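Only one protein chain is missing; all other protein chains are in place.
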């Protein structure tokens, strides 16, 4: 049954140095507040998994929290590069990171398989791509019925998944609405999970088939108002596209980045950004 | 793009003798009106797929439409046996039918895999069960990452799927709400599909993540008011549990069944039951 | 046996008591559903009930006739697709106990819901496996409840639809990612548990007024009894009251539900 914790306590309890961590949210509902708390608590040697690393992982990589990144598209959506990611991969700053890359289809299937408790996902994928040459976690199996070769990838089974959602009720049941990405899968695939929410309400007030994650499938819930900012929360606040563009300038330069991090994360206490 | 047809014309166009047909709906939204139309049109040698055959397949089997049944639970839910199914299997009336049986988990995964365009579904299933001994379509593969043996079954890829739903808009987009079963998967897995609906509306009026099947993924839509009766349509009418109980008596006896079929299907014209 | 309650009520109350508050229970239709809802309405208000129709955390006012009655969806936290139910919620490891009925059960708690006789020419064709084969292996443990008779309690089932502990009691040994299997079988006569070593079903408690002979008479193999054989505690008045109200509500609901022939 989900426990209501402060964001500080949830991260302190569930994110260990060296852990494998998923922070998900496909453009929408990216758990920035939680990511910043991970940076503030100085977590190290993390293996981060995420389809689209986005600014939040750029910040975690630049802050030196990350040992390895598993991903399928590592850019600033609609803007360009993630410069902290590139600096780590190309020049080893602040230190070299290991990367393992997939396609979106494979990672989406790997999350699905993780949620389904399976060790692998099977898909019609990677045909003719060089990705299997540089990722030894991509294998091929033959369908026992048709003989067709199909790709297989290990399922995602993180130590902890962190997602942001619109709201929880007082029993800890969570509504995710809009672009739901792989959030539910990330939570169900993980050993532990933290869900940050905009607010806690008496009644979720949902339709019969809404995307609701039951409280008994979640470890901890932390209220984090505007916890997805500068990404967005459908029904609460829009994406700050201007900040995404400004990030390009901030992140290009190590000093500018470090200053930004000091001002907006380290010295921002528990307040968000 | 979905074409609006009469139920007669939709069945005449898409259900051929000898076809593999799914009529789905997990207790809820069972397409009785369409099933009766199939009986009235005297379709023969059908391979019927359905997780829970229910009364509708009992009627189709008793009416002599069926060559083979692929299923995972063939009873009258909460009441007992499907006597027409048993009579066909045990005594060959009106003729012998072939059966291929799975577990629910395997069939649900097989529908999912069919919708996903895959030739097979992989699950942790059938451990210690005798079902693989009597169903040569159940195989086992070893996970290339962990070595764990896992069950594999062929995906469901019917010629035509028929489901009932609450409503369509004028573009043929369909809302399915409540217990949604494997209806969406059945439609997406099939070469052609017929969706019967309670009504056609200007606007589905749904939440962002509602279960909506786009019109361009459906072959034909036919209005069939109370088309799921005596099962039910969430928001429209309840399940007639009394009829499900009465069916036990009707279906036990070949003559009583034949009389019922004459009165309620053959001589009911295009009206439903 | 006391005349205050029937043996069927004794069975349901005992089955209900097996469920602990906070468990997540994948519920079979019929007797398991009756017991699970009685538990929810008495000592286990926070038990989470899941039905294979996709209804998560459902709290029906009346017992469903089928596994997919509207009542289940209307009173659920949310309703997911059937593939999601079996993949994410059952196979994904979120079910602590599967609660099953069966047509036949054998001494190693294997369940048969497929057929009596030979597969190619069955004497009686039963409904089939449904959700049971994977509920029995993916859930943390399994409770089984059914009426006791020589017809249902057989030495070896005609067909292993659903694994208990296999034909030799070793069917789960060394199998990765598998649950504990049937830990309790609750009948109208007694409670049985698998022997810790052999996995053979053994009577651990007799219901009040039931004798060893009654059980031996109703069981198709030489049934064993634990040395520390207990008497099952009687139902509390409150449990009987809630159960009877539930069944009355259910009967009224299902009787009043037939809208008659459609025009």
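A, B and C label the chains in the order they appear, each numbered from 1.
Here is the rule we use: contacts are C-beta pairs under 8 Å (C-beta built on N, C-alpha and C of every residue); 3 or more make two chains touch, one makes a residue touch a chain.
As the structure is a prediction and not an experimental result, all values here were calculated from the model.
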Chains shown that the absent chain touches, full complex: A, B
Residue in contact with the excluded chain [from A:31, A:154 or A:181]: A:181
Among A:41, A:137, A:171 or A:240, residue touching the chain not depicted: A:240
Sole residue of B:18, B:42 or B:214 that reaches the chain not shown, by the stated touch rule: B:214
Interface residues of chain A (partner: the chain not displayed): 26-28, 51-52, 71-75, 77-79, 81-82, 85-86, 89-90, 101-106, 108-109, 111-112, 123-131, 134, 148, 178-182, 184-185, 211, 226, 229, 232, 234, 237-244, 272-273
Residues of chain B in contact with the chain not shown: 1, 112, 115-118, 173, 184-185, 188-189, 206, 208-212, 214, 216-217
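The rule is simple: only the chains that are shown with their structure count from here on.
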Graph class of chain-chain contacts, one of line, ring, star, complete, other: complete
Most remote chain, CA-based centroid, reference being chain C: A
Between chain C and chain B, distance of the C-alpha-averaged centres to the nearest whole Å: 27
Centroid spacing, where centroids are CA-atom means, of chain A and chain C in whole angstrom: 40
Numbers and ranges of chain C residues touching at least 2 other chains: 73-74, 79-80, 87, 91, 138, 177
Two or more partner chains touched - positions in chain A: 117-118, 206, 208-211
